[in-house]
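I have a structure I would like to understand better, so I am pasting it below and will then ask my questions one at a time.
A single protein chain has been omitted from the complex, and every remaining protein chain is retained in its original position.
By written order: A, B and C. Residues from 1 in each chain.
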Amino acid sequence: MIKVGVVGGTGYTGVELLRLLVQHPAVQLQAVTSRGEAGTRIADLFPNLRGHLNLTFTAPSLDHLSQCEVVFFATPNGTAMQMAPALLQAGVKVIDLAADFRLNDVAVWEQWYGIKHLCPELLAEAVYGLPEIHRTEIAKARLVACPGCYPTAVQLGFLPLLEAKLIDPQSLIADAKSGVSGAGRKASIPMLMGEAGESFKAYNVLGHRHWPEICQGLTAVTKTPVGLTFVPHLVPMIRGIHATLYATLLEPTVDLQSVFEQRYQQEPFVDILPAGAHPETRNVRGVNICQMAVHRPPSGKTVVVLAVIDNLVKGAAGQAVQNMNIMFSLPETTGLTAVAWLP
Amino acid sequence: MIKVGVVGGTGYTGVELLRLLVQHPAVQLQAVTSRGEAGTRIADLFPNLRGHLNLTFTAPSLDHLSQCEVVFFATPNGTAMQMAPALLQAGVKVIDLAADFRLNDVAVWEQWYGIKHLCPELLAEAVYGLPEIHRTEIAKARLVACPGCYPTAVQLGFLPLLEAKLIDPQSLIADAKSGVSGAGRKASIPMLMGEAGESFKAYNVLGHRHWPEICQGLTAVTKTPVGLTFVPHLVPMIRGIHATLYATLLEPTVDLQSVFEQRYQQEPFVDILPAGAHPETRNVRGVNICQMAVHRPPSGKTVVVLAVIDNLVKGAAGQAVQNMNIMFSLPETTGLTAVAWLP
Amino acid sequence: MIKVGVVGGTGYTGVELLRLLVQHPAVQLQAVTSRGEAGTRIADLFPNLRGHLNLTFTAPSLDHLSQCEVVFFATPNGTAMQMAPALLQAGVKVIDLAADFRLNDVAVWEQWYGIKHLCPELLAEAVYGLPEIHRTEIAKARLVACPGCYPTAVQLGFLPLLEAKLIDPQSLIADAKSGVSGAGRKASIPMLMGEAGESFKAYNVLGHRHWPEICQGLTAVTKTPVGLTFVPHLVPMIRGIHATLYATLLEPTVDLQSVFEQRYQQEPFVDILPAGAHPETRNVRGVNICQMAVHRPPSGKTVVVLAVIDNLVKGAAGQAVQNMNIMFSLPETTGLTAVAWLP
Partner (left out) sequence: MIKVGVVGGTGYTGVELLRLLVQHPAVQLQAVTSRGEAGTRIADLFPNLRGHLNLTFTAPSLDHLSQCEVVFFATPNGTAMQMAPALLQAGVKVIDLAADFRLNDVAVWEQWYGIKHLCPELLAEAVYGLPEIHRTEIAKARLVACPGCYPTAVQLGFLPLLEAKLIDPQSLIADAKSGVSGAGRKASIPMLMGEAGESFKAYNVLGHRHWPEICQGLTAVTKTPVGLTFVPHLVPMIRGIHATLYATLLEPTVDLQSVFEQRYQQEPFVDILPAGAHPETRNVRGVNICQMAVHRPPSGKTVVVLAVIDNLVKGAAGQAVQNMNIMFSLPETTGLTAVAWLP
């Protein structure tokens, strides 16, 4: 049994991580920390965990967390970098679900996140936890930075086309849509049901933190800078991301369906739909799968990729557990085999 | 491995049953039938099952189904009674998720369901599949009638009070609310999202088929006729039932919290919340639990019970699997231990 | 043109009031105040008002507000009582949409609202603004306390039965359901779409501030104390209240449909549906109507009343405008004749 700690278990990625960990056959939860809720029984805050988890939130303590083999950070940006160096020093592996270690370039990170990075020396060591690209490095990593929700869907969708040099890397457009849980579990007027319900809007068109993250990931594939327009939208639903991706085809005669099927045929968590199909976010709700379809509309030179994930699972907590499985040499699907429910 | 057949796998209770059965460690699915979808891959109709179920819908065939040890009917009312006699004759156990065998009195059944019953002789044999009351009989049954969704929540809520003779059996009021999946997966204007979304209404105030079923169940407890007012409502959400139950207390000084906790302390699928708490339907979404709280408002002589279930799980497919587990001497929670996700 | 001021225009009742007032043919908006948003163009905060309202929020000022003929308070509880005495002194009529003047008994008010009342001497003068009962007094009032949203629906529903002495006043049960806008436009975790969406729950079963308000109103009709059990619930929709009311009939043979139709036949904003119908909250969304149906289920002695309103219109801002019309001798429906849209 792997001894596991969770720092920051009171948000949506936190409770989702707890749901997956309490059902994971190789995990023993040692500590779940929260400064604000220390002393509260976790199942009192999250009644879905009644009968499955008997722990109480504790204040984060390095001594306590150092007894774990791996510590997950399901915290706001800027928290993991405060404790990660000491934990790594103590021999504990660290998996960050937030953004602290996602960008390689400290200047870019500080520009987009607006704070000073406390351990820039770890940025080079941190492995970007997208197993479909970095599986080998993840297996050897001490510190894994789980990708953001949008970046997971967008990168997985563009990847086969960029790797095969089938599209113009300057022509990328990602029109992405997210359910409200992507904004987290914190009091805010715009995320009230009275505000976000029964309405649809774009936001942050002039700049979103996931834009440099996606650009970094795609540039690593193309080896040349990509031109990406990224427009996120808010959907009046709780879970799910739908990325609609557009690019200009360089090779108009290639069999795109085969390209996608072959790229992902060994991947347990990427599901390519048959030609002509349209994924729905509910197909992957609650599970660690990215479901995709590739289309070439009659207009001809533009390829359209449709990619859906659950932002809290393959876009956060599920991918984090997938990374843990890889880091601890477990079968990659351990604890991640549940079936989505429908409706 | 238990050889299992499912008749009518294209509705919401059907696909939910398939979700539970493909994850059940002791089940081998032999046949899933549908007249309308015969020849269609099940996972093409229900993409959540991709990678988990390779079967194709077949037309229902007695020969084929007779090779099963148990057959579930997830069909419209009036279907199970057409095939159940022959299957029982062939030594196959039958679990009906519809209403064909829920009422003991054939005249009452025919009055409420508007058709002639084809095998009234089986009504006496059929066991009403509410394990919290009939576990012993279920274990020995060949034919189990799973309770309706509203009747599950309402009976479990009134049960401790009636068994302990704490309330006036003539004073029962059940104000029940259901998500839209309770109406099934069939084309209808009132269940369009444009009609049922962002609105709330009562329906069938002058008579609902679950009323005689609840009365029958409660009368069996009290041994005297009950007076029950039952008002169902439609909630603009997909899954969940919330029953708000009212009755006049006969014993105003009793510790109601203890009565509920003691009645259900051995029940794996009934969860009594602490005093003062309010269950939410999402706490039990996707899982086989009835979560309850009991309150005595300041007005004094009225007790209020709040009971929530997922109408498709504890109110249908999950309870059906629970019954199967009992009938085949498996641990009752086998295949039913998943954790609800939140949000 | 009536010179109108609005104190506290940044909440949901505030913006709804502004929507109604900018379309009202006899109103001239003089001032809309907000401490927090002073200096902000109102239409920048509420883009639905672009092109209809050119005012800017100002800090509340007695000098400025005293130039109005009437001032509405769409503020949190405890605010109107700070300014109302001075405004009345200055000859300005006051209509409070909050709770400061709803209860006659200062001790009861202070118990339920947890603060000291600043002008208890005005409680006796304030008129409870439910025109279907107090139209004559409203016409002469300087200070009107608009009813709460639940109390509007519950009182209008029980009124015909209590006035005609058809039900046992000790047997009242109000199972009430509200959309999320009833909780107002303020940052809070429980009202996030991720929390309130796709779920249903009861709340405050052991005590809600609308309970003493309803009891006071109904007792004024019966002249004897009523026994009322009141259970509010939260519905995953934005607007609407559905009250399902239960009581024990004393006169089982009376024609209840006629009782309701006759009681409200002169009322422009109460709509009695034909026998057997079920109102839906969407029927009255955005409009100042209470739509009702009365049923007697087969169980016999219990009467069921179904009453729906829009909590922000007939339950708040619309009723406030209706009161203003009465106070200024305008036709009561002035500015309140829009048609609900569907879907």
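Quick notes on this one:
Going forward, a contact is a pair of C-beta atoms (placed from the backbone, for glycine too) under 8 Å apart; a residue touches a chain by one contact, two chains touch by 3 or more.
Just so you know, these numbers come straight off a predicted model, no measurement behind them.
The shown chains contacted by the absent chain are A, B, C, with contact judged over the whole complex. The missing chain, though absent from the display, is touched by one residue of C:225, C:252 or C:343; that residue is C:343.
Of the options A:118, A:231 or A:254, the residue whose C-beta touches the omitted chain is A:231. Only one residue from B:188, B:258 or B:333 touches the chain missing from this view: B:188. Annotation for chain B: contacts to the undisplayed chain at residues 12, 180-181, 183, 185-189, 191-198, 236-238.
Seen from chain A, the chain kept out of the figure touches residues 173, 175, 177, 179, 194-195, 197-203, 205-207, 211, 227-231, 233, 235-240, 242, 244, 246, 276, 278-282, 285, 295, 297-302, 304, 306, 308, 343. Remark: the residues of chain C touching the chain excluded from display are 12, 15-16, 19, 22-23, 46-52, 181, 185, 198, 238-239, 271, 273, 279-280, 282-284, 286, 291, 337-343.
Throughout what follows, only the chains that are shown with their structure count from here on.
Shared residue numbers account for over half of those found at the interface formed by chain B and chain C, and the copies are therefore classed as meeting with the same residues. Remark: chain A and chain C have CA centroids separated by 45 Å (rounded to whole angstrom). Residues of chain A in contact with two or more other chains: 12, 181, 185, 198, 238.
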